[in-house]
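The complex is shown incomplete by one protein chain, all other protein chains being positioned as in the whole.
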Amino acid sequence: MAETKEEPRIGVFICHCGTNIAGSLSIEDVKEYAETLDGVVVADEYQYMCSTPGQTKIIDAIKEHNLNGIVVAACSPRLHEPTFRTATEEGGLNKFRFEMANIRDQNSWVHMHDWDGATDKAKDQVRIAVAKARMLEDLEPKSVPVEHSALVLGGGVGGMQAALDLAGAGIKTYLIEKSPSIGGRMSQLDKTFPTLDCSQCILTPKMVDVGRHPNIELYTYTEVENVEGYIGNFTITLRKKARGVLDPTEAAARGFVGGGCNGCGDCSEVCPVIKPNSFEMGMAPRKAIYIYHPQVMPLQYTIDFDSCVKCGLCVEACGEKKAIDLEAVDTFEQVRVGTCILAIGYDYIPIEEKREWGYKQFDNVITGLEFERLICASGPTGGHLIRPSDGQTPMKVGFVLCAGSRDNTGGVNKPYCSRFCCMYSLKHAHQIMEKIPGAVPYIFYMDIRSFGKMYEEFYYRIQNEGAKFIRGRVANILEDPTTKNLMVYTEDTLLGRPVAMEMDMVVLAAAVQPKPEAEKIRQMFGVSKSQDGWLLEAHPKLNPCGTTTAGIYLAGVCQGPKDIPDTVAQAEGAASAASIPIHTGEVQLEPYFAQCVEEICAGCGMCVNQCPYGALALVEKNGRTVMEVTEAKCKGCGTCGGFCPGGAIRMQHFTSPQICAQIDAFLLEGGEQ
Amino acid sequence: MTDENWKPKIIAIICNWCSYAGADLAGGARIQYPPDVRAIRVMCTGRVDPLFIMKAFQDGADGVLVSGCHFGDCHYLEGNYKCAKRMFLVKTLLKNIGLDDKRLRMTFVSASEGAKWGMVMEDVVKTVTELGPSPLKKYER
Amino acid sequence: MAKVKDYGNAELEEKLRDTAYYADDANPQFLEDVKKISRTAANMCFQCGTCTGSCPSAPRSSYRIRLFMRKGVLGLEKEALYDPDLWLCTTCYSCTDRCPRDLAPTDVIMAMRNLAFKIDIVPRNFLKTVQLIYTTGHGVPNNDVNRAAREKLGLPADPPTTHSHPEFIPGIQKIMDFYKMKENADRILAEGEQ
Partner (left out) sequence: MRQYAFFLGCIAPNRYPGCEAAAIKTSAKLGIELLPLEGAGCCPAPGAFGAIDLKVWYALAARNLVLAEQMNMDITLICNGCYKSIWEVNHILKHNDELRDGVNEVLAEVDMEFKGSIDVWHLIELYYDEKICGVDKVRASVTHPLTGTRIAPHYGCHLLKPKKERHFGDTENPMWFEELIDALGAESVQYRNKMQCCGAGGGVRGYDLTHSLDITNEKLLNIQEVGADALTEFCPFCQLQYDRGQVEIEEKFGQTYNLPVLHYNELLGLAQGMTPQELALDLHAVDCKPFLEKIL
């Protein structure tokens, strides 16, 4: 059956993109060739088709030649299809009467030294595009309503900021955190560079705000189980892990009015089980029923059922509050949201795998995060920095930068820069000199990357305070068996002399890497990953918060290493991006829906199981069994269309005739030189 | 009949979310590869009807490449699985009609694998060039 | 600034010699040769110093493997090949194990030594080994004390190697002659004599 009734009248517009395209192939040849193509009534070229004059050319040509199909040969449709569709529309055509030939990203840029090859390819690409344009038809985008709510995954500083912004903009926001308290990595830090203000002091107010904001519904100790739906209408299943402790509302729901956990801690005192506290990097104990630290939000205890012996002492201690339920099990809950923000954070690499630095072999080799806890006033040592081996105060402390970062070797293989290690190591150096009179920090570095606002000035300050900088990557560290001191070996590459320095303690600025669970999460939300495993943004420069899945946004280190200011900035960006569809109230979906051609459909129903969204069903229509599409559910992947034995399924904008026409255009028309 | 300046005609049907993005990335990174492949964009490799591939070979294509997301990464959950399954079928079909099934190739290139796209292009062109012109070419025209 | 100054005073010329690094000091081919022979991406060194820090020779000499990597990258052929430190690498491969760029500095040194030999720069002891292998098939040949000891142990006076199978030695010699190794070794040693 014919795709279009009227005679095709196509206009072809070829973009130079400055010299990006014109520099590698002959625009003139392509233009002349385009003019010869069947159905093409006008062909034109311009320096920058995406510019206003460029778009005006299209708009005018549509009117002048009363075109019914537009082909632009330029960059990638993933970049400028929306631009030219708008132009097509302004010219008075349906915006789906537009087709793009990607002669830049997939031609001129990848065949820069093959003028003829590139030109021939461009001709073919234009011919293929024209072939499709000839068969394009009017389509109406489908607009769907957007839930007036959002979900933020991850309760670190990024997730908290995003949630506060969304909530502040009047959007119901669900903040999901896997651990018992929000706060994330930042709550483990002592001070923050370059201002040196206390991390807890600036974070705790935020945590409280999150806790009491009417628009924020906080789910701690909760993980995402399943994600369904699309932008505007996500249905997300949450697994509330068995916490064993009821908050006042939960308690009330069970009829213990006035009961529930008030954070008094009586339970923890009587608990006989002792475990290492992961918040303190295992350097302090916690009970089987515990909170990380006094400022946790919410202030509600949690039972670690892996180690709980169910002795029941805590239940007695809790008494009338009846907050403890030793038989608690995981529960599930569904929330419907319009958009989601992923702020799932990062992990440190297992730095012990770099055997030459002796972490976990030598007592006095620690990581940066362990240092944060040791120097923190609320930490396991009350802020007294001591050597794990003998509790002595270290007077010479070595800092190993790029510990695993910028490292191509197998096993570690973190070729990227972790971006905040330089600065926090400078901060550590300052803290040592501040807290321990006469102590000298030695910073072993390849480059000091102090790129942020007031960062270089901070570097200046630390150097002025007396920190010693040695430009050499540490080759290996050996322990003196008797004193437990550490010999650090490297080269002072500026002196050109080998270095063998005895240190009381060494701090490794371990590289960061994506969380292990990131893989599962990104697949649930349909987000791609970069080659080093970080979640992939829609565009590295122009859309750093968005993803290729509409309605899913990224914030913080999960998208790539960044420090607190950048994380917060990106979180606010993501929040604003995520609020746009919600405030607009509706989003337009590209109308690439499957349609059943009922005359042909044999009602075999094989397509029904093919659809991953259950959008297809068999129905009785005037005596025949035929398939019917629920457009709201159809996302336009075309899996059914690719499978239908009878070819009874039309995939709008990607119909079989259109695609076959493209194939024929390439292989049959001309082609051979 | 392979003369010196014979160049293979290869058609690639690639998905919008991974492989097409990967190919764009290769462009951004200026990764150079032979210009013998023409790409047709579909939203998902699940859309690839075996008919398209047979059509291409019937039209005399020397090679066909189908490229989608890695398993588990499909933008539409499982389109690439479905497509991969069909490709096995098509390959047997090709063997039956006496075509070397190395002329049909399915690859998985993610949006961040520009370099890999370059390698795939190199490799596909190499393979098909070694196989020579499609025997079906003689019959048409 | 003038590279050549005619002070007409050799001593002064030497004292004030212009030692600036000029672009035309570089021999790009040198880097290419090093990469080919060493089979490692020598151009990718970013001078972190891990290699020298790992090197057992560095603390007791002026040998800095990092500097050889640098000279490779910059194509400073003469500076690299004429430097006697080139022969102080014990090939312990510690640097190769720890290099964060996954390079093999040890193999770069080996490659540079190969290139040095091409222009007749090589320590005598290396050539002596060549001559020994050429004549006996062994780098460390047998001797009478050892023969006696071997017999006491119930071993043949000469091991079942080329020592007791001299018929294999011509084969070894053919292989070495194929690369003109022996004649080069003899020539260089002879020149050294005068």
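Going by the order they are written in, the chains are A, B and C; count residues from 1 in each one.
Basically, contacts are C-beta pairs under 8 Å (C-beta built on N, C-alpha and C of every residue); 3 or more make two chains touch, one makes a residue touch a chain.
Predicted, not measured: the structure shown is a model, and the values here were computed from it.
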| item | value |
| --- | --- |
| Among the chains presented, those that the missing one touches | A, C |
| Of C:L16, C:I119 or C:I175, the residue in touch with the unshown chain | C:I175 |
| Interface with the undisplayed chain - residues on chain A | 355-356, 361, 409-410, 476, 478, 480-481 |
| Chain C, residues in touch with the chain not shown (by the definition above) | 37, 56-57, 60-61, 87-94, 96-97, 102, 104, 106, 110-111, 113-114, 117, 122-123, 125-130, 133, 137-143, 145-146, 149-150, 152-155, 159-163, 165, 167-169, 171-172, 174-176, 178-179, 181 |
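The rule is simple: only the chains that are shown with their structure count from here on.
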| item | value |
| --- | --- |
| Rounded Å distance, chain B centre to chain C centre (Cα mean) | 50 |
| For chain A paired with chain B, centre-to-centre distance based on mean C-alpha positions, whole Å | 30 |
| Cα-centroid distance, chain A relative to chain C, in whole angstrom | 51 |
| Residues within chain A bordering two or more other chains | none |
| Touching two or more other chains - residue numbers and ranges from chain B | none |
| Of all residues in chain B, those that touch chain A in their complex | 9, 11, 13, 16-18, 20-21, 23-24, 26-28, 30-36, 38-44, 46-49, 51-52, 55-56, 59-61, 69, 72-73, 75-79, 82-83, 86, 110-113, 118, 140 |
| Chain C to chain A touching residues, read off their complex | 46-55, 58-59, 64, 66-67, 94, 98-102 |
| Chain B-facing residues of chain A, complex | 76-79, 102, 104-107, 109-114, 117-118, 120-121, 124-125, 128, 523, 526, 528-531, 536, 548-549, 592, 610, 612, 635-639, 641-644, 647, 651, 654, 656, 659-660, 662-664, 666-668, 671 |
